[in-house]
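Here's the structure we're looking at; comments come further down.
Left out: one protein chain. Kept in place: all the others.
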Amino acid sequence: MLHHDRVESDPVRDTQINFAYLDERTKRMIRRAILKAVAIPGYQVPFGSREMPLPYGWGTGGIQVTASIIGCTDVLKVIDQGSDDTVNAVNIRRFFQRTTGVEVTTDTSAASIIQTRHRIPETPLRDGQVIVYQVPVPEPMQHLEPREEETRKLHALQEYGLMHVNLFEDLAHFGHITSTYDYPVLVNGRYIMSPSPIPKFDNPKMNLNPALQLFGAGREKRIYAVPPYTTVESLGFDDHPFEVQRWQSACELCGSKVSFLDEVIMDDQGKKMFVCSDSDYCSKRQVKP
Amino acid sequence: MTGFETQQPLMRVQGLSCAYGARTVVRDISFDLWPGEVLAIVGESGSGKTTLLHAVAARHTPNAGQVYFDLRDQGLQEIYGMSEAQRRMLARTDWGFVHQNAADGLRMNVSAGANVSERLMALGQRHYGQLRAKAMDWLERVEIERNRIDDRPNTFSGGMRQRLQIARNLITQPRLVFMDEPTSGLDVSVQAKLLDMMRTLTRQMNLAAIIVTHDLAVARLLAQRMMVMQNGQAVEMGLTDQVLDDPQHPYTQLLVSSVLQP
Partner (left out) sequence: MTLHSMHTTPMLQMKNLSKQFLLHLQNSTELTVLQDFHLTLNPGECVRLSGPSGMGKSTVLKLAYGNYRASSGEILVRDTQGQFVDMTKASARSVLHLRTHSMAYVSQFLRVIPRVAAIDIVAEPLLDNGLDLVSREQAREQAAHWLTRLRIPESLWQLPPATFSGGEQQRINLARSFIKPRPLLLLDEPTASLDPVNTQTVIDMIGQARQDGIAILGIFHDDSVAQEVVSRTVSMQPLETNK
């Protein structure tokens, strides 16, 4: 097993805390919710979201899902915007090291569980892996229809005209669909789902993915799932079909022309550089000749 | 084809009653509505007219009575016996509902074009160019400038919002439109424009309509038939011009004589 570079104070397992922080009954409740979610792809299952030792908006949903499925033989990778090194990713990873003592890694292919905020790794996932997404707003129609009573009915009756209203608006105002992230998808031909604020560039990766995809929203108390090999289609119009983003340049560090690139400002004169958002993917490509 | 040749009424209401606890607000109302007919329900505040409208439009479950609507392929069906999905589908396609306050019947934070074409998108239409073209046609029909298609209704005047609401409802060619005081609160000249448009559209599209209003002039202008309500009961019903020119019931006579003539 590959290890990440040692950091100053690598946390050790704190045996005063129950494995993965949550009590066993809570984990059971969450697992039941996960099972239900997997049985109904794309459907938002309510769950008893617990108070976690960090505020809402920092990934409490994703953490609770991971905490409920993680076992001592699992290998965990945590990324935030594609990087293993941001504050959020580092802190969540340390949290699980303290509460479970499991192996952690930055290598996508070595992980059995990947918790992510706002990106899907470039390296394709495989059968047996689980990816857990952190979700702020699970309801894709929320800003057009704030009443949950109503959106529940819309989902139940498959009344999804409203979603296209959103896209229509984009086309009307910008000439093209501007939602570049959190782009709504139709799961298994039935439920419309928010894929979490991943860039639409990543949407195609969700389709027929061999891994299990789980979604946790802590503040909103919802869990949903896309089982392996499930169809996930991004919405669009007949004359304006879904399109992914493209860049003119390649990654300046590894030369990739197919990955999602971040724009980095280099100096006060506005000089910029494009680099892969997925740090593991990029560094692996740099190592190879 | 005129309404007369069809044998079925478009809507049949029988013995409709609504109560809020011990207080009965709609008492035993019955009437038929035929295709292309406009019925005005007239009364003062507290007469129960708005509750009645909501009850026949499947928005408020009555305590007693039935409401039948003629579904295109199945004949008269009791609307409260349908599934909610069917009722909602009906409300989106064959029915329209024009609210007194346009903001209740529109999405204020979404463009006029999206407001108008939403129903079509809900029915599965997926070609943006065609949706937009149709929306523009309808804006023109309700006398809203085509270049306002991308503007939001919160930038529209009250009269414009109301006309937008009408376009949003009529785009699916409904056979029946419910209207709740559609011209209240609008300036007189704006009302005139709106009424004229409603008159033209109902005739052109052979629309049936049930219009709740306290304004007898609106009833006179738009409706062939009229029902006068007082304390939840229909005290008089008949041809609009007959009820207004030869009122029988004391309350109707009071209403008619109370109207100011400019």
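Going by the order they are written in, the chains are A and B; count residues from 1 in each one.
Convention: contacts are C-beta pairs under 8 Å (C-beta built on N, C-alpha and C of every residue); 3 or more make two chains touch, one makes a residue touch a chain.
Here the structure is a predicted model, which is why all the values come from computation and not from measurement.
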| item | value |
| --- | --- |
| Which displayed chains the unshown chain touches | B |
| Options B:Arg27, B:Arg92 or B:Arg225, residue touching the unrepresented chain | B:Arg225 |
| Contacting the left-out chain in the complete assembly, out of B:Gln86, B:Ser184, B:Asn206 or B:Asn231 | B:Asn206 |
| Residues in chain B touching the chain absent from view | 2-4, 34, 36-37, 192-193, 196, 199, 203-206, 221, 224-225, 238-239, 241-242, 245-246, 248-250, 253-254, 257 |
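We take it that only the chains that are shown with their structure count from here on.
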| item | value |
| --- | --- |
| Length of the line joining the C-alpha centres of chain A and chain B, rounded to whole Å | 47 |
| Chain A partner contacts - residues on chain B that touch it in the complex | 84-85, 88, 107, 109-111, 113-114, 117-119, 121-123, 126-129, 131-132, 149-150 |
| Residues on chain A engaged by chain B in the complex (per definition of touch) | 144, 153, 157, 159-162, 164-165, 168-169, 171-173, 237-240 |
